[in-house]
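The structure under discussion is supplied below as structure tokens; questions concerning it will follow.
Only a single protein chain was left out; the remaining protein chains are all shown in position.
Each chain carries a letter (A and B) given by its place in the written order, and its residues are counted from 1.
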Amino acid sequence: MSATDQSRPPQPPQQRQPAGAGPGADIEEKAPSRLVPVWRFTVAVLRMPSGLFGVLVMLGFVVLALACPLFIHPSDLSVTQATGPLLASPRHGYLLGTDPAGRSVLTLVLWGSRTSLAIGVMATALTMVLGATIGLLAGHFQGHVGRLLMHVTDWFIALPSLPLAIALAAVLGQGAASITIAIGVTSWTGTARLVRAQTLAVEARPFIERARALGATDTQLITRQVLPNVMPLILVSSTLTVASAILSEATLTFLGLGDPTSVSWGSLLNNAFMQGAVTAGAWWYLVPPGIAILVIVLGFTLVGRAVEHVLNARVQPR
Amino acid sequence: MTTTRRDLTRRHGRRRSVAALVVAGLAAAALLTGQAAGGSAQAASSDTTTLTVNADTQMTTFNPFLSYYDGELNVIGTIYPSLTMLNDQGEPVPYLADSWTTSPDKLTWTFKIHPGLKWSDGQPLTAADAAWTFNLIMHNATAATSNGSLVANFKSVTAPDATTLVIKTKQPQANMLYLSVPISGIPIVPEHVWKSHVSGLKNYRNMDFPVVGYGPFVLTGFKTNQYAEMTANKSFFLGAPHFDKVVTNYYSNSDAAAAALTSGELDQIDGLTPAQYNAISKKSGIQTYQTQSNGWSAIEINSGAKTRSGKPLGTGNPILKDIRVRQAIALGINRQELVTKVLDGNGVVGAGYLPPGYPQFFWKPSASESLDYNPARAKQMLDAAGYKMGPNGVRVAPDGKPLEFRLGIHSDDATDAAIAPYVKEWMSAIGIKLDVNSMSFDQLNNNLAKGDWDMLMDGWSTGPDPTYLLSIQTCGTLPDDNGQNGNTDAFFCNKSYDRLYSQQQTQFNAGQRAATIAKMQKILYAGNGDLILFYKNGLDALRTDSVTDYLQGAKAANGFYPLQHGFTSWWKAEPPAGAATAGQKASQQSSNAFKWIGLAVLVVVLIGVAVMFLRRRTAAERE
Partner (left out) sequence: MSVGVQLDAPAVSGPEEAPERSEFWVYLARKVGAAIVSFVMLLVVGFVIFSLIPSDPVSALTRGRPTSDAQMNHLRAQLGLDKPLWERFLTFVGHTVTGNLGYSYEYHQSVSSLIADRLWPTLLLMGTSTLISIWLGMWLGIRAGWNPGSVLDRSASAVSLALWSVPTFWLGLILLVVFGSGSVGGIPAIFPAGGLQTQGTAGGLAPSHILDVGWHLVLPCLTLVAVIFAQYVTIMRSSIIDERGNPYLLTARAKGLRDEVVRRRHAVPNALLPSVTVIFLQVGGMIGGAITVEVVYSWPGLGYLTFTALRIPDLQLLEGTFIVFSAAVIICNLIADLLYRALDPRVRRQ
């Protein structure tokens, strides 16, 4: 995705391989105390003004998306029951004007948060599963398997993601599912690297050595020992992925690859563009969905950055 | 690590070159993008009058045997002649053919070609050119790509002398005079030029300018994705065109085209969206107008896809074979609201199969036949037919299957996407669930041909002769038993319809033929396979300060103009006398002013950057 690439400042070549000392070096040796650092960590993130702001935005949108059905009745979204003037500028009763079917743009933008967030979160989940699996395998099976996996990952990083996503979505057909898959397939690489680095760090610890000596199989090692230690990092790193997934969803939907009948921010902008809102000067139809995307992506990005910052700060003093 | 002076100077050199590279890049691009542009610059500077219109679609080839897009066909229809042309009422009148006669058995047509005409390269234009063109289409599969179906009934075409063309048909053919008309019919090409292109016809794009042809204009220039330029043929035998040049500009997005009309870059524009139409109608110096529709948008229902021999085909939902369900669907759709809201009122509520652009064939159901919006009656009908309401608001058939259908729409069509939610909601109100699937044109067509669909949205438009549009509803267009070679619209097949179809093909009296076609439309309406939603008006605009007499024919009572054809409009349009052209010039000057302001800003910025660097360097050297 353009978004994915944009939101990750590229590294100069010699730094492309992440250092083995991953950000999770603070995780305690003993497994039971895992929750404590997570709590401390959360507090540290919230102490940063940008982190707090981001978390508030994030939570605000999630609550809004979940609560939408409480104050938006299906008839507000219905084209056949819409009573407003067609494509009218903001006025009493229609704070952000109306769309060409006479529905309130405000209602549509609020409702659109559901689709956009849902696809963003699902695509992130897919990204995490793909990235974590490949990262774990690459980190655990060092040697040929690991090297091959990392080469594939490097190769995928180099591919321009929007053309790849377009190609995939063209093959899979329009709709939320194919967009989700296209985003997942094009954005797992960052996670894979992060997880591999963390896996290497975890596997260097003595308790893994102990488990191995006690005869644990590869599967046991990965699922019982490594995964639980890597998990917090995976979850935390997903915030940045959600941000870029939401941007990607909007972009792909705008290009006409989404479900045209569902209400999402991308599809609102696609409709506006296709139905001539630019010539009509219907700024009220164009501006709000974009602002919504901007704010939510900003929220997730700020949280992601705060998290990175906290992790880095805890690693460096050692 | 320390830096040396050499590093420093190199840095200056590189950074200064940033600005230089921008300018060089612009210049290089200008060269590359403009290298093939013809002499149209002269048009702006001298007294030449130019009519600039927007091309309806992109233009990729001017090979009339392969051409497919409207943007190309409009040009081809203007630069190549045809046997007849259409008047304001859509009736065929003489063009190349001065007169024609038919034999008593109606199988032989004899056309008298206008004598003494010459192609634009001076070679004589005779009946032999026409015969050669028709024969090529009849006998060469590649040449038949665009217009093969029009000559399918031809037995032989000959030119016994320079002014006589004889066409023999296998069956009587009532629409003969519509087969070779500008734009929608067969254009006649010069044999002496095209002979050498027959072998490589598939890849020949006909771009050797000026293109040898005959018509009110000659094609003199073309730039891919930009424009085609035509120069007037002042000796056109039916009357010289008034503009010296016609340029058709292609804008890949209609907002850009609309802006071009506002700024005076364009004189006329077709195909606006309702939002654009309303915005433009408020501007001065611009006349917006609507033209009658030549097509419809419809929801097609799979009433049981089958092959020619009656073998069922595909995965269509069998519930839709029940005509009562199809009627209920028709009753559940509020067509008037679609016109009001999706088209913003700019259209006609749908009913009959042929569009209002051809009033002679326009048919409306009587009050008793009509299936206008009546959800209460739809529910009643479904109840009576045994489709009881299920627990989740979806009715179930007596065998327990829910009334749940797929609705396929075109992913690249904004109107489809706009209509779908309305239909979905109306159906849900009468207890039918629709799953809207957005598909590419190809995918939708594939599913249609294989019978793998329940309902889908489709649209057709037609030229002045409706034969083809009527033919796709005949049993003969159903696919063979392998599911191949079908050309059916929605698997409709009705014996009486087919009988009437053959009958109208042989009816040479226009009134009788129209009556037969009305009966056919009645059968189609009763069959409920195509629910015609609306006929969308053409939303067009022109600049009154730079062109007059562009519109042909009189406004109808409902305020709509008859269908317009590029060929006639471009030929008949006139530049306004005297002062009026100033308007266009003024607007061009104002847009030029913006450019010069932009350039000035650019220059100031560049000078500023340069000064900054120079100052810095001297500062550095002072150290």
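Everything below uses one rule, namely that a contact is a pair of C-beta atoms (placed from the backbone, for glycine too) under 8 Å apart; a residue touches a chain by one contact, two chains touch by 3 or more.
Owing to the predicted nature of the structure, the values given are computational and were not obtained by experimental measurement.
Asker: Can you work out which residue in A:R91, A:H151 or A:R224 touches the chain that's missing from view?
Answerer: Of the candidates A:R91, A:H151 or A:R224, A:H151 is in touch with the missing chain.
Asker: Touching the left-out chain: which of B:Q89, B:S103 or B:N446?
Answerer: Missing-chain contact among the listed residues: B:N446.
Asker: Just name the one of A:L96, A:L168 or A:A201 that touches the chain not displayed here.
Answerer: Answering carefully, the residue with contact to the hidden chain is A:L168.
Asker: From the list A:T80, A:T251 or A:S264, which touches the chain that is not on show?
Answerer: Of the candidates A:T80, A:T251 or A:S264, A:T251 is in touch with the missing chain.
Asker: Check the options B:Q89, B:S103, B:Q171 or B:T224 and report the residue that touches the missing chain.
Answerer: Considering all chains, including the one not shown, the answer is B:T224.
Asker: Residues on chain B that touch the omitted chain in the whole complex?
Answerer: Missing-chain contacts on chain B: residues 1-3, 7-8, 11, 15, 18, 21-22, 25-37, 39-41, 43-44, 50, 52, 60-61, 63, 66, 141, 145, 148-149, 203, 205, 223-227, 229, 247, 249-253, 255-256, 258-260, 262-263, 265, 279, 411-412, 440-443, 445-446, 449, 482, 484-485, 487, 594-596, 598-599, 602, 616, 619-620, 623.
Asker: Where does chain A touch the missing chain, residue by residue?
Answerer: 1-3, 5-7, 9-10, 12-14, 147-148, 151, 155, 158-164, 166-168, 170-171, 243, 247, 250-251, 254-257, 269, 272-273, 277-283, 286-287, 289-290, 293-295, 297-298, 301-302
Quick note on the criterion: only the chains that are shown with their structure count from here on.
Asker: Per the contact definition, I'd like the list of chain B residues that touch chain A in the complex.
Answerer: Its residues touching chain A are 254-255, 258-259, 272-276, 278-280, 334, 337, 341-342, 344, 409, 411-412, 414, 416-418, 420-422, 424-426, 429, 436-440, 443.
Asker: Can you check the complex and tell me which residues of chain A touch chain B?
Answerer: Against chain B, chain A makes touches at 78-81, 86-87, 100-102, 170, 173-175, 256, 259-261, 271, 274-282.
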